[in-house]
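Accompanying notes for the structure given below.
Note that one protein chain is taken out, while the other chains of the complex remain in position.
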Amino acid sequence: MTVSKVTGQRFTFVRPSALPGFGITLGFATTYLSLIVLLPLVVLVWRASALGLDGIWKVATTPRVMAALEVSFMTSALAALLNAFFGTLVAWVLVRYDFPGRRLLDAAVDLPFALPTAVAGIALAALYAPNGWIGALFAPWGIKIAFTPLGIFIALVFIGLPFVVRTVQPVLQDFEREVEEASATLGATRLQTVFRVVLPALVPALVTGVALAFARAVGEYGSVIFIAGNIPFVSEIAPLLIVTRLEEFDYAGASAIAVVMLTISFVALLIINSVQALSRRRYEGA
Amino acid sequence: MRKASQLGDVTDMTDTTFDFSGKPIAITAEGLAKSFLGVVAVNGIDLQVKPGELMALLGPSGSGKTTLLRLFAGLETPTAGRILFGDEDATHLPVRERRVGFMFQHYALFKHMSVAENVAYGLHVRPRRLRPSGAEIRKRAEDLLELVQLPGLGKRYPAQLSGGQRQRVALARALAVEPRVLLLDEPFGALDAQVRRDLRRWLRELHDRTGHTTLFVTHDQEEALELADRVAILNRGRLEQLGGADDILDHPATPFVAGFVGDAVRLSVSVEAGWISLGRGKVPAPFQFPAGPAELFIRPYDLTLAHSTGHGTFTGKVVGTRRVGSARRAELILEDGLPSVEVTLPLEHAVLKGEELHLNLLTMRLFPAR
Partner (left out) sequence: MRETALTESRPLQWLLIAAAVAFLALFLVLPLVAVFIEALHRGIEPLLATYADEDTLAAIYLTLIVAAITVPLNLVFGLAAAWAIAKFEFRGKSLLISLIDLPFSVSPVVSGLTFVLLFGAQGVFGSALDAWDIKIIFAVPGIVLATIFVTFPFIARELIPLMQEQGTSEEEAALTLGASGLRTFMTVTLPNVRWALLYGVLLCNARAMGEFGAVSVVSGHIRGLTNTMPLQVEILYNEYNFVGAFAVSALLAGLALVTLVAKSILEWRHAEGLSTGRRH
């Protein structure tokens, strides 16, 4: 349907409509978008491009930047993986089971979206510090959580969880009960039904949720810096390094790291979009 | 759009290598009942589908027919009664051990699996010692796809198929587990009229070939009466009548069946001294029919024009006519306050509005009023 709409109006920009206000609303929206979002990003890329590709490469491959990127990406990836597991579990429990407090739990999932990151940061730091409620449990065994990459990981799990839950949950909600029944009538055990029929159907949503959580985690700043300890080469994350460079008035260096991070976020975005497009084409016949 | 081109070959059965082994068994419900949170869906049903029989469960929505089917499949647990598969008590047999081929109304195909994977699923999930080899499973899936006339479509995904094709994939998937019975929930419900008719014939032929004991649910009486060996009519969770098309149409056992099947019109009449008063005339009631209020069911082909007036005839006033196929139907009012009835007339018999016709009643379907 959409195709015929487009081909039918090949040479016009907008399909004629009886409704007014297209020009002014689109004009305002694109102008505002360009000024607030696009212009700053373009300037960033322009600023970084003054270094040239090899200049960016040089900045990005200095040991300290490499270490920071590695810390950011490793902890983000591990946190996203843990969230893949627990996010799916939480979504499953919220959709499939009825128990007292279910709605409260459902609402609580969005807490990381609502709680300012700095608040989450100092709360986590207080909890996981060696003298904090949780940190004190591990301290006797010589395990330090806060002020190590483990602390960063904890903060990124906190930040990423709702992304996974909120992308998996609606898909699970809409999953037809009949499909599971069909599997049962064909002789599958419950375990086979879950692992061969239900979970595979969740994969596109899960990949999307994990990629969103990962992208968010890579750029996360507020909730991490308080718990990270920020030791160069150990627990310094890439966004913090940008701030450090800025404070040293090394704008080019900051821009170069920023562009590397932006590129990686866009790759994540691209992955999300292609996974969604692929699964739509294959499984929904769009 | 693709449907039309696929339809040509739906009905001609080509020989396939599919081998259906195993003797068909009877399935029996004994006093079967099911209620959901106090709401009764199935209310004590006794019913047997004979080995190899094709039976339809017919009823209005909410009559309990789908629940009954799901009880047979083990998708619901009965609140009372027993289910027998052959002589075996299957009442508490878990669904996965029942070996029923269940086809869902919207097919419930696995969207993320290819057609071949869908069909092979039931074999893949078998315990290792009962599982055929990979090559054997592939072969079986191919044979089944050929049986349902979708050869070569194994690599497609369900979303890439038409409605009719999906239905046949669902059937192939159900057949792959060598089911002891086939249970089909509104098998044609999700298809458009033309595809429906073709697939109906095809299903009948497939049944005759494979000989499965088959129970299917439908709300379409034409479908039930045309396709099934016997039809079970359900209403409010109870079995109203079980019989062949002739039985059901000509000898409805209950007022509900008389009203539900055929385009019957229900007239409230009263019986006095063996006669029913109808439109300035009288019709004899059946022998020893109790006096008092009664319900009379009239179908268009139950009425004929009377050649003379007299005993057993009555009159109706024409309020409209319409053309139905090769005949003409006149809509008549017998008495003010009664719903209009229809009579089939030969095409050459033109009638005018307001004209009075003398009528005979050929078949008497009379029940005491409840």
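Note that the chains are named A and B in the order they appear, and that numbering of residues resets to 1 at the start of each chain.
Here is the rule we go by: contacts are C-beta pairs under 8 Å (C-beta built on N, C-alpha and C of every residue); 3 or more make two chains touch, one makes a residue touch a chain.
Predicted model only: the values in this text are computed from it and were never measured.
**Q** Among the options A:L78, A:L124 or A:A213, which residue touches the chain absent from this view?
**A** Of all options in A:L78, A:L124 or A:A213, contact with the hidden chain holds for A:L124.
**Q** For chain A, which positions touch the chain that isn't shown here?
**A** Residues touching the hidden chain, for chain A, are 5-6, 9, 13-15, 17-22, 24-26, 28-30, 32-33, 36-41, 43-44, 47, 86, 89-90, 92-94, 96-97, 99, 101, 103, 105-124, 126-127, 133-134, 154, 157-158, 161, 169-170, 173, 180-181, 184, 189-190, 193, 215-216, 218-222, 226, 239-240, 242-243, 246, 249, 251, 254-255, 258, 261-262, 265-266, 268-269.
Here is the rule we use: only the chains that are shown with their structure count from here on.
**Q** Return the distance between the CA-based centres of chain A and chain B, expressed in whole Å.
**A** Distance between chain centres: 52 Å.
**Q** In their complex, what parts of chain B are in touch with chain A?
**A** Within the complex, chain B touches chain A at residues 73-75, 95-102, 104-106, 108-113, 121-122, 124-126, 157-160, 173-174, 176-177.
**Q** Residues of chain A touching chain B in their complex?
**A** It comes out as residues 176, 178-179, 181-189, 192, 196-197, 200-201, 203, 282-285.
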